[in-house]
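I am attaching a structure below and will ask some questions about it afterwards.
Chains shown are a subset, placed as in the full complex.
In order of appearance the chains are A and B, and numbering begins at 1 in each one.
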Amino acid sequence: MLKPTGEAGTTLILGGARSGKSGFAERLVLESGLVPVYVATGRVLDEEMGDRIAKHRQQRGEAWKTVEEPEDLETALDHETRPDRAVLVDCLTLWITNLMMNDADILARSASLCGTLSRVKGPVVLVSNEVGMGIVPENRMARDFRDHAGRLHQQIAAIAAQVYFVAAGLPLKMKG
Amino acid sequence: MLKPTGEAGTTLILGGARSGKSGFAERLVLESGLVPVYVATGRVLDEEMGDRIAKHRQQRGEAWKTVEEPEDLETALDHETRPDRAVLVDCLTLWITNLMMNDADILARSASLCGTLSRVKGPVVLVSNEVGMGIVPENRMARDFRDHAGRLHQQIAAIAAQVYFVAAGLPLKMKG
């Protein structure tokens, strides 16, 4: 359960690819009874990506307000959070990818995101991919990406009210 | 514990490579006291694969009836399940691999397998590899494979009586 209206609270949902993490996050948001807002961080770079995003949007249905914000997640959260809304961010790993492509300072932005989360005006559910449980990748950029993602997950988990790990569509509560 | 004789029930066991998932599945089956049947989906394509399969078979010992069925898992389950037997399928990821190699319609076959599981005549334990917790693979086929595997895990977990996640040989109950 998300925190009731008027209470800010961060929920982090981690899982592998096709683990059902987004579906679980959407159920959490809808069960809150708050107005559901979807913040999509994915940038459509090719057809495959476009297909995935369109399919996700179709599955969510029309109840949701959708905001596309590939980079300035902090401002999107400042604008979209309200006591009567539950905001779902899907997903942090795409946000990090976009920041890396623009040579942003990921450490600074991770800190800035955590700062934003500490002052938002309504509950926020953040979905992210677990990417660090395979073999060490051969290229440096992929290793840096794993480091950035893992570090951000730790920082958000430290301030989150709830953390779930999802596998095969089933949530495992890690915190909260 | 598997469901007692006469009760149908699906158990899904997920885990990484060399996580001990097969060993745990075998113990579950043997502890049931039912006649153990092993459905091997692996197709011997090279020596490495042959070695792995031979080693697994040797470790299982002689109590087991072994059936090799790389593709038509649904028919194998229809034939092999009985109230006095416990059937172990090892593993779903190899089954998906075989289907992909033959350009089968994975969505249709996943649905067909779930349909079969809903009407089998005895308990079935399905082992599968968690493959979605590393970096996004560079080739499309590997990404499709992750999607197929993850989707199938979610579908089976939704109908399963029990789901376990295994790491370092230790089971973590996710459902049941």
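Assume a residue touches a chain if its C-beta (ideal position, glycine included) is under 8 Å from a C-beta of that chain, and two chains touch if they have at least 3 such contacts.
Predicted, not measured: the structure shown is a model, and the values here were computed from it.
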{"item": "With 2 chains placed, the number the full structure-file assembly comprises", "value": "3"}
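One rule holds in what follows: only the chains that are shown with their structure count from here on.
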{"item": "Complex contact set, residues of chain A against chain B", "value": "15-20, 23, 48, 130-135, 137, 142, 145-146, 167-170, 172"}
{"item": "Chain B - residues contacting chain A, complex", "value": "12, 14, 16, 130-136, 140, 143, 146-147, 149-151, 153-154, 156-158, 163, 165, 172, 174-175"}
